[in-house]
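A single protein chain has been omitted from the complex, and every remaining protein chain is retained in its original position.
Going in written order, the chains are labelled A and B, and every chain counts its residues from 1.
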Amino acid sequence: MWKENIKPALKEAKHSLHIIRQSPLTMIGIGIVLGFILIVIFAPSIAPYDPYEINPPGFLQPPNSQHFFGTDECGRDIFSRVVYGSRISLKAGFTITIIAILVGSTIGIVSAYAGGIVDDILMRIADIFLSFPWIVMAMAITAVLGRGITNAVIALSIVWWPIYARLIRSQALSIREMPYIEAIRALGAGKLRIIFIHVFPNCLAPVLVCASLDFGRTIMWCAALSFIGLGAQPPIPELGAMITIGSHYLRESWWYATFPGLMILIVVLGFNLLGDGLRDILDPNLRR
Amino acid sequence: MKIWQYILKKLIFLIAVLIGVTMLTFFLSHVIPGDPITLALGPMATQEQRISFHEKMGMDKPLIVQYGMYLNKILHKDLGVSIRTKGAVLEDLLTYFPATIELTIGAMIVCIFFGIYLGIISAVRKDQPIDHAGRIFSLIGVSIPIFWLGFMLLILFYGTFNILPGGGRISPFVDSPTPITRLYLLDSILTGNWVAFKDSLYHLILPTFTLGFCYIALISRMTRSSMLEVLHQNYIQTAKTKGLSEKAVIRYHALRNSLIPVVTMAGMLFGQLMSGTILTEITFSWPGIGLYAQQSIMYLDYNAIMGFVLVVAFIYATVNIATDILYVIIDPRIKLH
Partner (left out) sequence: MDKSSKRKLLVIKNLKTYFYTYEGLVEALDGINITLEKGEVVGLVGETGCGKSVTALSILRLISWPPGKIVDGKIYFKGQDLLKLSEYDMQKIRGNEIAMIFQEPTTSLNPVYTVGHQIEETIKIHNKINNQEARKRTIEMLEMVDMPDPRKVFNQYPCELSGGMQQRIMIAIALSCNPDLLIADEPTTALDVTIQAQILELMLGLQERLGTAILLITHNLGVVAEVCDQVAVMHAGVIVEKGGVRSIFKDSKHPYTQGLLKTIPKINGNQDILQEIKGEIPKLINPPAGCRFYPRCPYVMDICRKKHPDEYPVGSSHFCACFLYK
């Protein structure tokens, strides 16, 4: 019996796969993201050296067969540091996005359903956070909280939740007016049930798209904060921090700043391609 | 009648934003770790000095009153004193401000010019190779870390080819032009100082391009989708039946209509661009308020940091009101509804 219920969902899933396959860029995006996640999970096996292990005599070596990305000023292998740095970036990025989704969605739904002045105030606050240059906010918050990657994550989460609050709120508002919600209400469903089982799942499509784009963006912004000096502190191998230090050796040791940045570029590109592809799949207008 | 209502609403919102930001900075100033009196006066202050400071700052009064005093100071242009430079924060910021303006405006020009052009071509030649190329180009723009791009360009143009300078606003051996607007390009033109003009131009190229490149995608995507929508409108067909060439149809009928949403984007662009400006300034050692802010953070100069936030808020509000006014001028429908 449940097989019958699954059938239309399977058909849709198949159609989604078909659409994905038609877009080579999306496939590349998925490939990059999967590759990245694998690297992060298997970091200890992939990285040939300990990212913290210093080797003073072997400092600032150009890329060679022993050190694919060269070494830094303390003789540490940059390739291993990039691999472990990716781990840190991914963890940070995921955390920020998840917190933003959870906090933002809650506020968004509350705002949508409370309406009136509560809605007004919440959304005005969200607008202020959204339109203001994020970095200024993040700088102020981290300056007060102190440096370090945890505080950077907190600061960015604070800057990020309004995106999801606005997103969920507008989705919830438009879905609430849909005839099928009225129908369910007429059948006697309670408010909570309506919110969680019917309204919320239908809000998820744009959230998914936004989230996949955000995984990449948060990684980049976290790196930007570290670049300024506010995020991860040495000797943590965070990608942005490495670029900062590498910038001092720019002329002689080009590899130092190049490879961490290249990693960020590829990862963010992957998530952007994935997000765009998801948008094409999930937008009902573009499906047919 | 209606225009004024519209602008007034926006103005009220922006004032609310400014007040919100002052509340934020006030709040943050009060959660700063450490003893604020020691931070301000240094560890060598005597007990009397500490007490008088405490009273003068009104630290015993309720928070609301303190906020009131804080707001009052801001309105009187007092943003405190920088521990690092020992000067008034507002003075410092005003000194560094023109450099930031020069960079931001330059980047906006690059961004808008290339972005709109790219967006139009992508829309008119939809799904053709140039459309795909344009989208990939913009995609790379949003995926590339701006500070990394800056360094890569420096390695290329400064390190390898040595045709562009490695940072800063003007070469140390060139005198800066007579300060009229404090925008080096403008001042050097106004005073006929071609040496300074050429030198500052060279220094502007890399930072402006780096900053602009990363945000071209914002404009080109918006232009493309807006243009596509406009091209489907019936009045475009009418224009064709009048006997206009394709170029003329786009220039006179499609462009103005498709740029309307892009203008509203310009306001948002500026906000985003400011974030990029700060990173760019640090990358190229460009002496703007972003660099000042970073140095203040490293020094834990809280007055300077908060002052920086307030100044940025003010700039942001001003630019937004300007774009709203521009929007009203361009779209006659707003006037009439």
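We take it that a contact is a pair of C-beta atoms (placed from the backbone, for glycine too) under 8 Å apart; a residue touches a chain by one contact, two chains touch by 3 or more.
Keep in mind it's a predicted model, so treat the numbers as computed, not measured.
J.: What chains on display are touched by the one that is not shown?
T.: Even though it is not drawn, that chain still touches B.
J.: Which residue among B:5, B:46, B:162 or B:245 touches the omitted chain?
T.: B:245
J.: Of the residues B:66, B:191 or B:233, I need the one that contacts the missing chain.
T.: From the options B:66, B:191 or B:233, the contact with the absent chain belongs to B:233.
J.: Out of B:257, B:280, B:294 or B:320, point to the residue that touches the absent chain in the complete complex.
T.: Of the listed residues, the one touching the omitted chain is B:257.
J.: Take the complete complex as the reference. Which residues in subunit B touch the chain that isn't displayed?
T.: Its contact residues with the unshown chain are 233-235, 237-245, 252-253, 256-257, 260, 330-333, 336.
FYI, only the chains that are shown with their structure count from here on.
J.: Considering only the defined contacts, which subunit B positions touch subunit A in the complex?
T.: 13, 16-17, 20-21, 24-25, 28, 31-33, 136, 139-140, 142-149, 151-152, 154-155, 159, 268, 271-272, 274-275, 278-279, 282-283, 293-294, 297-298, 300, 302, 305-306, 308-309, 312-313, 316, 320
J.: Within their complex, state which residues of subunit A touch subunit B.
T.: Those in contact with subunit B are residues 25, 124-125, 127-128, 131-137, 139-144, 146, 216, 220, 223-224, 227-230, 240, 243, 246-247, 250-251, 254, 257-258, 260-262, 264-265, 268-269, 272-273, 276.
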